[in-house]
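A short worksheet on the structure shown next.
Missing here: one protein chain of the complex. Every other protein chain is in place.
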Amino acid sequence: QDYNVTIAAGHPPVFRWVKMISDVFVPTVTEQVEAAGRSISFSEQYGGSLAKVGEELEAVEAGLAEIGTCQALFDPAKLAVQNVTYYTPFTTSDLGKVSTIIDDMHANLPAMTEAYGENGVVYLGAPIVIDDYLLMTNFPVNSLADLDGRKVAAPGAAINWLSGTGAVGVSGNLTTYYNELKTGVYDGVIVFASAALPGKLFEVAPFITKAGLGAQYAGSLCANEAWYDSLPQEAKDALAAGADAAQAWYVDQLEAAVTASLTAMGEAGATIQDAPDGMREAWAAGMDNAAREWADSLDAQGKPASEVLTNYMTAMRDAGATPLRNWDTE
Amino acid sequence: MTPFDIGLLSLLAMGVAVMAGMFVPIALMVCSFVGVWAIKGSPVLASKLLALAANDAISSYFFGVVPLFVLMGFIVSEAGFGRDAFDVANAAFRRLKGGLGVGTVGANAIFAAITGISIASAAVFTKIAVPQMIRHGYTPRFATGVVAGSSVLGMMIPPSLLLILFGILAEQSIGDLFIAGIGPGLLLAIFFSLGIVAMAIFTPRFVGSPDEADIPSLPRSELLKKALPIASLIILVLGGIYAGIFTPVEAGAMGAIGALVLGFAMGRLTLKSLWTVLVETGLVTATVCFLIIAAQMYSRMLALSGVPAGLGSLATDAELGYWGIILIYCAIVIAMGMILDSSSIMLILVPLMLPVVIPMNIDLIWFGIITVLAVEIGLLTPPFGISVYVIKATLDDPNITLGDIFKGAAPFALIMLLVLGLVLAFPAIATGLLR
Partner (left out) sequence: MSDTTTPQREPLPLRLLDGITQGLNVAGSTLILLLMTLVGIDVAGRNLAGNPISGVPELVTLSIVAIVFLQIPAALRQGRMTQSDAFIGWLTRTYPTIGNLLATLFDLIAIAVIWVILRETWPIFTRAWDRGEFVGAVGDFAAPVWPVKLILILGGSVLILQFAARIWRRYR
C-alpha cells in the first residue's frame, strides 16, 4: 500500500458523524487515490478502541492515528474558539448554514485554525453539526414560568442556556437521559431531535418545545500535521474531496433525520409545539451573556475568541439568520 | 510479520510473563509497549500510547465511582452488616451440606442489590466469608472459589455498572436492562447453590470436609435484628434510584453515606475503623484500577494489531445464520474475557456487533444480558481474571495462590456457561419480567 491510514473516533459507528467516515469519507478518498494510480488502506478504530471521546485529538497529535474526529465540544480546552456556537444560542436553527459557515471560517479565518496548529493537527473538514436543540420535558410548557424550579439537564456549555429561566440546570449526559428522566432525577432535558428519537426520550419527556436554541458545531475531521505535510498534493486533494463528500452527505442525512424524528415522535404521541408567544424572547432576554464572558476569558489567554465570535455572528447575519441576541455587540 | 501476527504473539508473551511471575499490570504494559513498537515501528509512538492510556483510560465518571462502591462494601463489612447478612443466610441453609457456601451465595445475592460492581462483592465477601468457611473445614481453594463465583452476581442483579455501560453503547433503556438482569441473576444464584451442594457431596477432596454443626439456628427476633440494617440499606439504595432521588452511578456514594450513618448510629463504627476502611478501599481501588489501565493499554495495542477486528469479522462475515452468529459472538466474548477487562471487551465488541444483530431483529435487552453474562465469565478465567485478582489483593495471604483461586473458581465459570446457555435458549428468563 502507498498509504496506511488509521482513523480514530471515540463514538461507535451508530453515530452519524462516524458513519459518514466509513460510508462516505473512506470510499471517496480510496476512489480518488486509486484514480491517481495509488493504493490506500484504512484501519478504522471507532467506539473508543484506540481513543475515547474527547481523546481523539491527542491520539491524532501523537500519531497513533493519522486522522480522527477532533471533538471541540468534548475537548474545550484545546479547541476553545471552536465552541463558539455553544455560547451563542438563539442564532439559527438551520444546520446547513452552521455547517457551511463553520467550514468557511476554517478556510478563511486564521484565528479559527490557530488552535489546530498549536495541537499538531490540521483541519480536514466535514464539520460535525448538531441539529437544533429542543426542550423536552415531562410537563407541559406554556410559558417560561413553567420551568421555574424544574430540574433540567443540559450538556457541557449548554447549561449556561438555562441561566435566568428559573430552572435548576443539571449537568447531564445524553447517554443516561432516558433513565434519569424515567426515574425523575430530571424533569426535562435540552437535547436534539436526531438523538431524542433513537434514545426514545419522547416516552419519558413527551412535551417537546422548539425554542430555536439553535443548531451547533461540535467538531470535525482532523489529521496529524506532520503526516499531512508529508503527503503529495494528490493525496491531500483526495482527503479534501473525501471531507467535502462527507460534509454534503452528513448535512443531507441529518436534515432528513430531523424531519423524520419529529414526525415519528409526534406519531408516537409526543406533543410538539413551537415555543409559545413571548417565551423565546423572554428566555433569550433573561439569559446571561455567557458569550462575552467566554470570549473575554479566552482573549485573556491569547486565544482569539472575540474575533471568532464577531466573525461568526456577522457571517450568520449576512447569511440571513436573525439572532435573538447580538452576542458579539452587546 | 504482520500486525495481526504481532497481536497473536503478544497474547502468548503476556501469558508467559504472567505465569513466570511478573506483576500482571507490568506484564500488560510491557507487552503493549513492545507490541505497538513492533506494529508501528516507533518506540516513541509506543510510549505515547502508554502515557495517553495512563492519563485517560480510567478518567471517566463511570470509573470514578468505583472507589465509592468499594467503600460502601467495606463500610458494610466493617460495621458487621455484611456479617449479619451472612449469618441470616447461613441460618437459612445450615441444614444443607455445603451450607456456608450456599449462605455466601445468598448473602452475595442480597448484597448485589446495593452494589453496582463485582469488585466490591468480591472484596467484601473475601473479608466476611472466606475466613469463616476455612475455619469450618472448607479448603481455601473452594472457599475463595465460592466468593469469586458469587461475586459476579454484583453485576447481574441491579444496580449494575456494566448494564449501564451496555445501555449507553446500545442506546437501550437502563431501567429495562436492570429488570432483565434480575431473572438471570437469581438463576445464577440458584445454580451456584445447587452446584455447591453437589460438589460438597460428590467431590469432598475439592470442597474439604465442612463441619457446620456448630452454626447456631437463629431465633426469629435475632433474625430480624440482623436482617434489618442491610434491608434498610437496600431500601435506601434501590428506593433512591427508582424514586429518582439519585442515579445508579451516584448510588455508591449514597450507599456509603447510608452505611456510615447507620454504622455510627448503631455504634458499630469508630473514627479509627473508618480510617482503616478508607485505607483498605484505597489499596484495593488502586490495585484494580491500575490493572484496568494496563488492560486498556493492552486492548489499544490489540486494536492496532487488528486482532479484535479480525475476530469480529469472523463473527460478522461467517454466513452462519442467526444462531451461528450469536454463538460465535459469545465464544469470542468469553475468549476475550481471558485477557481483557470487562469494559474494554464491551467497548470493542458491542459497537462492532450492533450493526450485525440489529437487522436480525433481535431483542437488544436480551442481547445486553447475554453480553454481560458472557463478559462476566471472564472475571473468573485466567490469566486476567479481575474477581480472582481482587480476592488475592484483599486476602493478603501468601499461602493461597492465584492458581488456587482460579481453580476454585473454575466450576463456577462452568455454571455461568450453563446459565448463559439457558438464557440463550430461553430468552424469557431475561425478558419475561418486561413483557
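Labels for the chains are A and B, by order of writing; each one numbers its residues from 1.
In the analysis below, contacts are C-beta pairs under 8 Å (C-beta built on N, C-alpha and C of every residue); 3 or more make two chains touch, one makes a residue touch a chain.
What you see is a predicted model; the values in this text were computed from it and never measured.
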item: Partners of the unshown chain among those that are drawn; value: A, B
item: Chain not shown: contacting residue from B:Asp5, B:Asp211, B:Asp317 or B:Asp396; value: B:Asp396
item: Identified contact with the non-displayed chain, of B:Ile293, B:Met353 or B:Val375; value: B:Ile293
item: Residue of B:Phe246, B:Tyr298 or B:Phe412 touching the missing chain in the full complex; value: B:Phe246
item: Residue among B:Leu283, B:Ile362 or B:Leu417 that touches the chain left out of view; value: B:Leu283
item: Residues of subunit B (touch criterion as defined above) contacting the omitted chain; value: 18-26, 29-30, 33, 46-48, 50-52, 54-55, 58-61, 63-68, 71, 245-246, 250, 253-254, 256-257, 275, 278-279, 281-287, 289-291, 293, 383, 389, 392-393, 396, 398, 401-403
item: Absent chain, residues of subunit A that touch it; value: 76-78, 86-87, 149, 151, 156-157, 159-160, 168-171, 173, 288, 290, 293-294, 297-298, 301
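Here is the rule we use: only the chains that are shown with their structure count from here on.
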item: Subunit B contact footprint on subunit A (complex, rising order); value: 6, 12-14, 43, 45-52, 55, 58-59, 62-64, 173, 175-176, 178-180, 182-185, 198-200
item: Complex interface listing, subunit B residues touching subunit A; value: 40, 42, 45, 48-49, 52, 56-57, 60-61, 164, 167-169, 171, 173-175, 241-249, 299-300, 303-304, 306, 308, 347-348, 350-352, 354-355
